[in-house]
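The structure that follows is given in the form of structure tokens.
Shown here: the complex without one of its protein chains, the others still in place.
A, B and C label the chains in the order they appear, each numbered from 1.
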């Protein structure tokens, strides 16, 4: 069902778990890691970066996305997200909105700390999305 | 199916359309209005407020929510959202995330400029939401 | 030096302290209140409203601003900000950016829980601001 092989999924999981290590989260103490795979097979890691003004926080998923975009990538296959617990962490609505800009077919893996996971597709996590096609100015 | 009567829905629609008038949207020129009904029947209107730094923008829905919260309301029944076009405008992911903090059963009306509408429930617009129950610090 | 009389300053302080009561801040447990005075003498109160996704948080100052804008106000004289401590709380950079959209001469009162305060002007808190005049699209 996934466009990724099992080995590619396992690699993405490994990299999302590793990405937690650089999390800057002194306020929530909730470390999150993400790993984003581009259509051409490159992987970008991201972690959450918080701020004393809570609204300034940037999630792990968006960190991975801006890294990739700033190096010339605009098309993505899949992202894995993990934290330090077994709770199938899913992207927040802010990140879903951010991801939606780059395509609705993105596969998303909610990864437990023990590597078990659930799989979803962005279109199902943000139905009736408000996207680029809704903005007359584009 | 809705917890609101037809008259209450029509009133919410009227107020969301009226709320567009105070939209501050010089950058997108995309006026949005929202009207939020609390469980005890009070209605708060909101519009989008943009900023030269685009990331500073606050949507109409969140404007309505913070108005209500800052006056002591934490439980809501429904929100209507409208713009200047017939495009069934739906809340962005940022707003869905913001709303989710206050309950998953919120009814959401996507309102066209001609008053026709679609109805949805927040739980269906943000499945597998990352919410208060996911934060260990709470 | 202030455009406000002492009585007007005291009233703004009182309302900013009162506004803390509706703060929704289960994550930081840091209650903030704000009171914003329009040029025509109306006062809007705001509190911080947080979210499980920390980046979704909206500060007390921005709450007060969107309330006022959504009711037709675009010109402001002064804002007072307070928390539960004696620490001369000042607006975060996000809020300074948001305020800057509506004029650089805004007076800002950093209010202690014991009502003592410092006064500043937005232009001094956000020098070389990036504002509407910097955006070619406006």
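In this section, contacts are C-beta pairs under 8 Å (C-beta built on N, C-alpha and C of every residue); 3 or more make two chains touch, one makes a residue touch a chain.
Model, not experiment: these values are computed from the prediction.
**Q** Quick one: which shown chains sit in contact with the chain that's not drawn?
**A** Among the chains that are shown, those touched by the missing chain are A, B, C.
**Q** In the whole complex, not just what's shown, which of B:28, B:87 or B:112 touches the removed chain?
**A** Answering carefully, the residue with contact to the hidden chain is B:28.
**Q** List the residues of chain C that touch the chain left out of this view.
**A** 28-30, 85, 87-98, 100, 110, 120, 124-130, 134-137
**Q** Residues of chain A in contact with the chain that isn't shown?
**A** Considering the whole complex, chain A reaches the absent chain at 19, 22, 24, 26-27, 45-47, 49-53, 56, 58, 62-67, 69-72, 74, 94, 97-98, 100-101, 130-132, 134-135, 137-138.
**Q** By the contact criterion defined above, which parts of chain B meet the unshown chain? Give residue numbers in ascending order.
**A** 27-28, 50, 52-59, 92-95
We adopt the following convention: only the chains that are shown with their structure count from here on.
**Q** If you fit chain B onto chain C using only Cα atoms, how far does it have to rotate, to the nearest 5°?
**A** 180
**Q** Just curious, how far off is chain C from chain B if you go by their C-alpha centres, in Å?
**A** 23
**Q** Determine the centre-to-centre distance between chain A and chain C, using the mean Cα coordinates as centres, and give it in whole Å.
**A** The answer is 33 Å.
**Q** Of all residues in chain A, which are in touch with two or more distinct other chains?
**A** 28, 92-95
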